[in-house]
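Missing here: one protein chain of the complex. Every other protein chain is in place.
In this document, chain identifiers A and B correspond to the written order of the chains, with residue numbering beginning at 1 in each.
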Amino acid sequence: MIAELGLAALWLAAALAGLQLVAGSLGLSTRGAVLGEAVRPVAVVQGGLALLAFACLIYVFAVTDLSVKLVALNSHSMKPLVFKIAGAWGNHEGSMLLWVTVMGLGGAFVALVEKRLPERTMLATLAGQAFVSLGFYAFLLVASNPFERLSPVPVEGNGLNPLLQDLGLAFHPPTLYLGYVGLSIAFSFAIGALVTREVGPAFAKAMRPWVLGAWIFLTMGITAGSYWAYYELGWGGWWFWDPVENASLMPWLAATALLHSCGVLAARNALRAWTIMLGVVAFSMSMIGTFLVRSGILTSVHAFAVDPQRGTFILALLAIYIGGALVLFGLRAATVTEGERFAFVSREGALVVNNVMLSAILGIVLFGTLYPLFAEAMGAKVSVGPPYFNPMSALFAVPMLVVLMVGPLLRWRRDKFARVGRSLVIPAMLVATAGIALLVAGGIALLPWLGLALSAGLGWASILPLKARNLRRTPLPIWGMVVAHFGIAVSLFGMSSESAFSIEKLVAVRAGEVTQVGPWGVKLDTVEPVAGPNWTAMEARLLVRYGVDRKVTRMLPQSRSFWAPPQQTSESALLTRWNGQLYAVLGGEAPKVAGEKQARWQLRLWWKPFAPLIWIGGLLIALGGLLALIGRVAADVRRIVAKDKIAYRREKQGR
Amino acid sequence: MKRLIALIAFALAAPVFAQEEQSSAPYAYRQLDDAAQEARAQDLMETLRCLQCQGQSIADSDAPIAGSMRSLVRERIRAGETPEQIRGWLIERYGDYVSYKPQLTGLTWPLFAVPLAFVLIAFFLLRRRFTTKGNGQ
């Protein structure tokens, strides 16, 4: 019953999205103006219905209604409740439903609160948003119905891979999705503004919270994903420039550029067409990323949720939306003037450099990710990996980081280096000192060297905008900027330090033997079998000591064997200090040398100085975004309240 | 990132490898005694593709063939070969696919031309934006 309710809600929501599109488009003409009135309420109801459908899906998963095919395929009655619920979106159909739900709610929210823009632009925006939603509704209802029934009803569900029952994995995909969907709202705003040619500060201010929100989720998603790869894969790597990783990085790069160009448009009414373009590109990257992952076109290994037919469907949606938007852009962009002018040495100038560099990095990541596909079409196989992406992206990242030290200090429109030069003396000295010191120490590759030196200066320069300000009266968005930029310095330092100073040790040791890894002494105490609910494992007890006379800590890496389905995993053990992380993995039993009695065990040990800063920096970046978002939204709320008050008073005086 | 999922999918899809034992090649899980040589070997291994896993370098894979390749790299480094010689030897056998570091060839030149083009475009865009009319207000 509940499943049918959900399906009905989904159909209704899709129909309302159709109505929203028609009414919104007709409402743009003078004759259809009366229809325009309906658009906002329809958008709100559409969002509500999508939410209802999603709630129904959660319900059938929570009670494990096995007559629903999706539940039978992806769940099991014995799972903990939280994983049952997470199972609702841990599959293709459910995640698509989550996608349209968030999109519908976003549209409803815009329809309810956004009153700054001219009504015509709003109609076009909401129509555009309905157009995008409609495609996803069609996808759900035609090709991937989440509420399909199963007959006969199976006795028990297929279950979920035990490894997927990880809180991190349960909430990682929706985090990225929220980011993607936020960008779809920004895309709708861009379409609305293009249709009505109303590109200006009001448009940028209306779009900005959505971009910020999306960007926060993308930042967190990437940070968390990188950390899970780091501890789960058991080899100490945290970023591999793998196609699936790149698919999540590209929308982030575009959203970062969009965020900054939005700032220029909102404050100075400049970079109009460029901002529109970025709005289109950012959402394109989300869809291209989803397509690349779901279609399985790039690597066969990513068999999760891979289906060529779905790939074709997503590709068709992609072609319609992005192709259509780009045609619209081509037709309209010439009539959207560039806006206000500014000098090179100005806040806008610095932000333009940021945008150009981010776009170039985006271009390289996209090109490098797709190139193997191109080579295959030419009948050859190539691999493009870290040795390509690292230096090529650094080519543009390094100048961008240099400009980042200066940019936030500059004034809008026109400024002089002489004015800000003095405050930059210390960061410049820091960069030079760190660079020379590291050079003297020697043995560091070029990129980590650049990263370490730059991060020293950047860390200082990023807090300079707070100088000479009354900290209590400093607006939240400024705090946000400072925190996010400082986060970049922190993360950069972590990455460079990890890459420059990591110490690796692979050993085969007997119980009782001690190994040195950098400053750590690691003693293998015992290796004993342990059992979990659906696995058995060999667990090593390591006694580790930092330096010579500190206290001894225990680490327990495991080598696990699951039996259903049978698979081997290594559970790494991590020990975090303020200055780094010790990473321990238990391998197999080493081959016996003749005449040996006691078994030797393989251990993989890493000492990674300051590695946790990589992810702490990522969180700081997201926190900065959050502060800015709170600041912006609070200002908007205050403005709306004030406006209402004025209107109220006027009304009273009028009587 | 989602490599974890990939790993799981791989583990599920490949029970064939389940019985296969860990690589017994001498240097699969053993480092070279000379730290400088080991560092060179490690840098090279991070740029070679594991042929059974398709999405990992041989430096972070437990697949037996990755172990054999690690051992091969370490032994050859110890014997005095340069990393690029070893890479060349492998490319001779497996084609460009085995190396994550694209070589400059007739097929891969766009990989290097495009960043160069971006540099030029970025330079000209910025120059044009700010010299010809940027200062006119």
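The definition used in the following text is that a residue touches a chain if its C-beta (ideal position, glycine included) is under 8 Å from a C-beta of that chain, and two chains touch if they have at least 3 such contacts.
Operating definition for what follows: contacts and distances are computed from a predicted model.
S.K.: Leaving aside the chains on screen, match the unshown one to its UniProt name from "Alkyl hydroperoxide reductase", "ABC transporter ATP-binding protein", "ATP synthase epsilon chain" or "Phosphate transport system permease protein".
M.R.: "Alkyl hydroperoxide reductase"
S.K.: Which of these touches the unseen chain: A:A273, A:V293, A:A456 or A:L542?
M.R.: Once the missing chain is taken into account, the touching residue is A:A273.
S.K.: Per the definition of touch given earlier, which of A:Y59, A:Y231, A:F374 or A:W412 contacts the omitted chain?
M.R.: That would be A:F374, which touches the missing chain.
S.K.: Of A:I288, A:I364 or A:L613, which sits in contact with the chain we cannot see?
M.R.: A:I288
S.K.: Using the document's contact rule, name the residues of chain B that touch the chain not shown here.
M.R.: So the residues of chain B touching the missing chain come out as 16, 19-21, 23-26, 28, 51-52, 54, 64-65, 67-69, 71-72, 90-95, 97-98, 125, 128-129, 132-133.
S.K.: With the missing chain put back, which residues of chain A would touch it? List them for me.
M.R.: Given the touch definition above, chain A has residues 271, 273-274, 277, 280-281, 284, 288, 291, 295, 297, 300, 308, 311-312, 315, 318-319, 322-323, 326-327, 329-330, 333-334, 336-338, 352, 355-356, 370, 373-374, 376-377, 381 touching the missing chain.
One rule holds for everything that comes next: only the chains that are shown with their structure count from here on.
S.K.: Taking the mean of the C-alpha atoms as each chain's centre, how many Å separate chain A from chain B?
M.R.: 25
S.K.: Which stretch or stretches of chain B touch chain A in the complex?
M.R.: 1-13, 15, 18, 22, 24, 29-31, 42, 46-47, 49, 53-57, 59-62, 95-102, 107-108, 110-111, 114-115, 118-119, 121-122, 125-126, 129-130, 133-137
S.K.: Quick check on the complex: what are the chain A residues that touch chain B?
M.R.: Per the stated touch rule, the residues are 161, 163-164, 169, 222, 225-226, 228-229, 232-233, 235-237, 240, 242-245, 248, 293, 299-304, 341-344, 349, 352-353, 356-357, 360, 363-364, 367-368, 371, 375, 378, 380-388, 392, 395-396, 413-414, 504-506, 508, 565-570, 587-588, 590-591, 602, 604.
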